[in-house]
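The structure under discussion appears below in the form of structure tokens.
A single protein chain has been removed from this complex, and every other one stays in its place.
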Amino acid sequence: MPTIRVELFEGRTVEQKRALAAALTEATVRTLGGSPGSVDILFFDIAKHDWATGGTLWSDPPPPGG
Amino acid sequence: MPTIRVELFEGRTVEQKRALAAALTEATVRTLGGSPGSVDILFFDIAKHDWATGGTLWSDPPPPGG
Amino acid sequence: MPTIRVELFEGRTVEQKRALAAALTEATVRTLGGSPGSVDILFFDIAKHDWATGGTLWSDPPPPGG
Amino acid sequence: MPTIRVELFEGRTVEQKRALAAALTEATVRTLGGSPGSVDILFFDIAKHDWATGGTLWSDPPPPGG
Amino acid sequence: MPTIRVELFEGRTVEQKRALAAALTEATVRTLGGSPGSVDILFFDIAKHDWATGGTLWSDPPPPGG
Partner (left out) sequence: MPTIRVELFEGRTVEQKRALAAALTEATVRTLGGSPGSVDILFFDIAKHDWATGGTLWSDPPPPGG
């Protein structure tokens, strides 16, 4: 507790995830208290063709005037 | 807002996901109002051996009489 | 299959959810095929103080120039 | 993008969530780059009787020697 | 590790959740090995009007012939 689940576009390196895990854990403990060991973080890589906003896949060009 | 997360058997094409993202976004805006840009959709491909119903993996033959 | 999870701001009526469930199911079957009975939809009401964008809770006034 | 979902024991105040949302957003932008506006954070309050570790609900006394 | 998330219709008692948490933890350790303490289980109560199958909310009467 707490468990933090991060969905982000695929392509981030392990180094970025290492840094983000440390930063999110630090931010959580600083803000809520508790021990770092109680914080779990999971990363979910999402391909751009698996994420749509406004009905358009992020792997597609934005609609004209979009 | 809203965020829609779709878990579906792996194997769908990007074209199908493009069409489904557009259709789900249109259905959401038509029903709830709001702008398409406020709707996020994420697709999660699930392998048949990672989904079980009735205790049986979908990659396995259904139990006799199942 | 598929399973669709919808996170939306709390406050929608059961009638809106009924309409949205029907519309999302129809859009899914129309786009992917399959039977309506194979589509599950779950709604998760999110309070505005439980959703932040840009570091600001939606229950708070937007930052100046935000 | 990214979307961060935080499951934590119920009981935190809106002020704590406000601070945590800001801290997690800052940590994410600092580490991954991108704009704060692209970061969404959702909080899910979990009752202690809805979270078990080691087969024991957190609302229950830990097993002897636990 | 592993983390198990259970979505079920609201209305189950804490006793049922206590028993289910123990049973799921035992089944997981028996099958995968590892220690019970490494298994986390979270329960999510879903109202019948927040779950639809076949386009129909579970709080509604099934469609004729449904």
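A few notes on this one:
In this document, chain identifiers A, B, C, D and E correspond to the written order of the chains, with residue numbering beginning at 1 in each.
The working rule: contacts are C-beta pairs under 8 Å (C-beta built on N, C-alpha and C of every residue); 3 or more make two chains touch, one makes a residue touch a chain.
Source: prediction; values computed, not measured.
Across the interface with the omitted chain, subunit B contributes residues 7, 46, 49-57, 59-60. One chain of the complex is left out; on subunit A, the residues touching it are 14, 17-18, 21-22, 25-26, 35-37, 39-45. Looking at subunit E, the residues touching the absent chain are 1-9, 12, 16, 19-20, 23-24, 26-28, 30-32, 46, 51, 58.
To be clear about the criterion, only the chains that are shown with their structure count from here on.
Looking across A-B, C-E or B-C, the pair that copies the A-D interface, with over half of its contact pairs the same by residue number, is B-C.
Mean C-alpha position of subunit D lies 20 Å from that of subunit E. Residues of subunit A found to touch two or more other chains are 3, 7, 46, 51.
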